[in-house]
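Note that one protein chain of the assembly has been removed; the remaining protein chains are unaltered in position.
Read from first to last, the chains carry the letters A and B; within each, the first residue is number 1.
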Amino acid sequence: MSSDHHKQSFWTKYVFSTDHKIIGIQYGITSLVWLLFGFGLMMIMRYQLAYPESPVPFVGGILGDGGILPSEMYNSLGVMHGTIMIFLGVVPLAFGAFGNYFVPLQIGAIDMAFPKLNATSYWMYFLGSVIMAIGFFVPGGAANSGWTSYPPLADIATTGQTVWLFGMVMLITSSLLGSINILATVIQLRTEGMTWMKLPIFVWTQFITAFLLLLAFPPLEAAGVLQLMDRLAGTSFFMPSGLVVSGEVLTNAGGGSPLLWQHLFWFLAHPEVYVLILPAFGIVTEVIANNTRKPIQGYKSLVYAMIFLGFMSFIVWAHHMYLTGMGTSIGAFFQTTTMIISIPSVVILTALLLSLWGGSIRFNTPMLFALGFLPMFGIGGLTGLPLGLAASDIHLHDTYYVIGHFHYVVAPGTIFALFAGIYYWFPKMTGKRTNEALGKLHFFFSFIFMNGVFMPMFIQGLAGVSRRLWDGGEIYAHAADVLYLNEVMSVSAWLLGLAQLFFIVNMIISLKGKKTGEVNPWGATTLDWTDTTSPPLDHGNFEKVPTVYRGPYEYSVPDAKEDFTPQSEKG
Amino acid sequence: MDIPFTVKNRPDTGLYNGKLGVWLFLASEVMLFGGLFSAYVFLRTGVDTWPVGADILNVPLATLNTMFLISSSVTMVMSWASLKLNDFSKFKLYAGLTLLLACAFLVVKYFEYTAKFDHHLYPSTNNFLGIYFTMTGLHVLHVIGGIIVIFFFWMPGAKMWESDPERFVNRIEIVGLYWHFVDLVWIFLFPVLYLL
Partner (left out) sequence: MTPEEVKHHIKTYVLVFVALACLTVITVGISYLDLATGPAIILALIVASIKGSLVACYFMHLIDEKVTIYWTLLATVAMFMVLMFLPLGTMLNNTQM
């Protein structure tokens, strides 16, 4: 693929570009829009939870039924909130946007290994997201059988479920193509001197994430095909014999197993959660090293812990299925592997915390989000332990405790790390600076209200309030004492939404601002900060392709001129 | 600036990008068909009785199909070997044979499927037929995909032999790897569905 010296049209330069930086930005903008939309769906749900059967303000008009959110639609919002946040929001942003933009830059490559494939993956993602959106407009509304789509319910659900399945097939394929690209790029296109143990941790996390996606997603695609067959061709892969629905015995052949879906689904969905957290670890590591002005503590431990984590993530999935009646031996097996997998997470968190010790800490916006990530991920991880232990999971499974646990890891966890990444790399992508005051306000209010939304969930869960309840538990006596928390969480959620305005306004005014001309405003050591500011689009990424002479975090090297020494600087 | 190692091998890995890419793709395909094989195993062990494949399906016809596919694998690798020996007309011959054998496979599958439908045997009839149609159906889609790509390099894409021969040979090697994988899947599908 030669650099195009002939004039490119608007369409080939900006829309159907094969340049990894444009594609990264495309992923970034699309995913941020979807994150906002998914957040909006949740804000509607939380109105119903705070004030059951009251008309929802602003959007009540389109809900029908006097503006009150119908229970089926509540279920749809739940499914689409989850699906959109994970598959249209976080992963495309963490992996598609940051991965595409910065992996080639950090390894000293001029683009990804397969640029046309890259463009294809983005447009498949875009198409997949359009298909998902169409679900809202089919009879019966969007999918409403839980984001986990468990049969038999999902098998007999309304048309929206079929649309969801087609959307997932498209999104999974997009993901697979993206993984192949990242893996081949990191293996084949590292510049001279960039050995495996000199890679920035960010690149390691993207690499391992790609492997997880490559091997874990296809079984879900297979399961999706099987569920589509059940729904469209009348097969009974997931339909047990003699199923009775609304008083009528179903006439299909039967002999199927709902558990089969659960196995195939969670075979992906467990590694998926490590897909959600690994890029976050990578971004936080970059930001912490840069803002402590010292090398990361335990580089090798981080690498080996993450490789181990990736491998283990494939053999823990049935901890999502403890209550399905599986045998005691296999339950014990999965409980053991689940306990073991907490170890690398602790190693990683410890390495990052120790990296702060003795550092010259700069409390800029990216660093605040990175620092905020650490305790939030800690809470998320620790609250996972009672869920990973089968005995306590009996009480906590399918309660709000679970929702609290996973949101802590993804929301004030991963999403904070992603914000850190946006604020950190904004100068590189645009050549401009963001407003620090707005950034800090964004952080402080987000931090407070994230905890306001999710901390009470543990309390409700321990009290036994189930998840996916349209009335927020109102109908159950055991929920009475903790019901007031619904309003607390909802108000926090809406204020959290308002707090994002600081971010949106910041982005708009910063993009309108003047270019600063600074190449490396943060004084960073990795290759992405060398050479040009906001790298040019079609002449490769570097004036001169760098050679690597040293590790990725050589900050405060004794006797050095500056407190950072770029990887490409000769010894 | 051109992306390195698209044609020449990278020294430390000994690979060119496309070859690594296709093996990674095949790894994901192993997991895709693996998901379906796993479903087959799970479904079959979950019930007391399971139909005998040979009673419902046509073993001789499928054996013939197996021979078609294996032969197409040989002709595919021969087409690549011909290019390595600089014999473009032999390449065209072997690639053409590959396409012929692949189409023969599809024709047999067409007759198999329609015969089932004529006897009112559908995917919905029971899970054996369900998994049979689904797995062979997905395999057929992969065969069709392979035919399209091989045809492209046999006809319009063959002009790359003039402009960039080394890259063209690599492309054929990559297509060959995909095609052999399609053959490999059938090597397992055939006994599992028809003979057990």
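Operating definition for what follows: a contact is a pair of C-beta atoms (placed from the backbone, for glycine too) under 8 Å apart; a residue touches a chain by one contact, two chains touch by 3 or more.
Since the model is a prediction, treat every value here as computed from it, not as a measurement.
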May I ask which residue of A:V284, A:M321 or A:L387 touches the chain that does not appear here?
A:M321
Of B:L20, B:I131 or B:I172, the residue in touch with the unshown chain:
B:L20
Residues of subunit B in contact with the chain not shown:
13-15, 20, 23-24, 27, 30-31, 34-35, 37-38, 41-42, 45-46, 54, 59, 63, 66-67, 70-71, 73-74, 76-78, 81, 84-85, 176-177, 180-181, 183-184, 187-188, 190-192, 194-196
By the contact criterion defined above, which parts of subunit A meet the unshown chain? Give residue numbers in ascending order.
187, 211, 215-216, 219, 257, 259-260, 263, 267, 314-315, 318, 321, 324-330, 333
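Note that in this section only the chains that are shown with their structure count from here on.
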Subunit B residues touching subunit A - in the complex, by the definition given at the top
1-6, 10, 13, 15, 17, 20-21, 24-25, 27-29, 31-36, 38-39, 42-43, 46-47, 122-127, 130-131, 133-134, 138
Which residues, counting only subunit A, touch subunit B once they are in their complex?
1-3, 109-111, 113-115, 117, 176, 179-181, 183-184, 187-189, 214-223, 225-226, 229, 233-237, 252-253, 255-257, 259-260, 263-264, 267, 539-540, 545
